[in-house]
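Of the protein chains in this complex, all but one are displayed in their positions.
Going by the order they are written in, the chains are A, B and C; count residues from 1 in each one.
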Amino acid sequence: MAADMTTAEIVNRLKSIEGHVRGIERMVENGEYCIDVVNQILAVQRALQKVNGMVLNRHLHTCVTTAIRGDHPDERERVIDEIMQVFDAIGKL
Amino acid sequence: MAADMTTAEIVNRLKSIEGHVRGIERMVENGEYCIDVVNQILAVQRALQKVNGMVLNRHLHTCVTTAIRGDHPDERERVIDEIMQVFDAIGKL
Amino acid sequence: MAADMTTAEIVNRLKSIEGHVRGIERMVENGEYCIDVVNQILAVQRALQKVNGMVLNRHLHTCVTTAIRGDHPDERERVIDEIMQVFDAIGKL
Partner (left out) sequence: MAADMTTAEIVNRLKSIEGHVRGIERMVENGEYCIDVVNQILAVQRALQKVNGMVLNRHLHTCVTTAIRGDHPDERERVIDEIMQVFDAIGKL
């Protein structure tokens, strides 16, 4: 992935997620109410899902488009297989 | 949540998740392959799911059991409603 | 589960889901656009999730409440374990 606007935005979101996780550690240490902890964990999971969407979107516009427009059927097959594996893994979350 | 073995284990897992997220930031900054980034994000999501399960398990054994065994129907209703909301949110992840 | 209003409503929703699935079979046979088929399947999955919520809600108000208020710690443990397994399975959908 090239260093561009999207890279910066993805890194920023990950940094904010990192801080969010640190905050949840404090909540657990302070004995806060379980359901509040669970809801914060769910919020982090949703934030990660958004980052995943951004990375995938970029992947489809770059690597996948290049491979599918290219002349190597094996490469085309490979990028499609990878997408299907990701779909599968997301479905199992 | 009382300070006990489980608290320590939950905090440790969250600390390790925090480090994992930091590692993904490096991957993105270094321009690593999108699908590798996606797979690491999926791994973090699965780890958070496990922590969520631990917190919920403890919640069912403590607060929920106490409320349901107690004499306040409103409290019973409240803990059940909270569980249903969490179910719903997990289903929407 | 006793025969009551909720039973009727759950059965009605399942019957409507059954009809929805039959409709998707027609779509596939008629060669309709893949993404339209996928979206209909996703709609059925969401409808099933709602039914699951109704069944679970009733379960928490009946069997789980009875077991937790009862005098058998094993029974309490059993219903909590079952809930945790369902949580886990929903998380893996």
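By definition in this document, a contact is a pair of C-beta atoms (placed from the backbone, for glycine too) under 8 Å apart; a residue touches a chain by one contact, two chains touch by 3 or more.
Here the structure is a predicted model, which is why all the values come from computation and not from measurement.
*Asks:* May I ask you to list the residues on chain C that touch the chain which is not drawn?
*Replies:* These residues of chain C touch the chain that is not shown: 1-3, 7, 10-11, 14-15, 17-18, 21-22, 24-25, 28-29, 31-35, 37-39, 41-42, 44-46, 48-49, 51-52, 55-56, 58-59, 62-63, 82, 86, 89-90, 93.
*Asks:* Tell me which stretches of chain B touch the chain missing from the display.
*Replies:* Those residues of chain B that touch the unshown chain are 91-93.
*Asks:* Of the residues in chain A, which ones touch the absent chain?
*Replies:* 49, 52-53, 56-57, 60-61, 64-65, 68-69, 76, 80, 83-84, 87-88, 90-91, 93
Everything that follows uses one rule, which is that only the chains that are shown with their structure count from here on.
*Asks:* So the centre of each chain is just the mean of its C-alpha atoms; given that, what is the distance between chain A and chain B in Å?
*Replies:* 17
*Asks:* What whole-Å value do you get for the distance between chain A and chain C if each is reduced to the mean of its CA atoms?
*Replies:* Spacing between the chain centres: roughly 28 Å.
*Asks:* Hunt down the residues of chain C that sit against at least two other chains at once, touch-wise.
*Replies:* 91, 93
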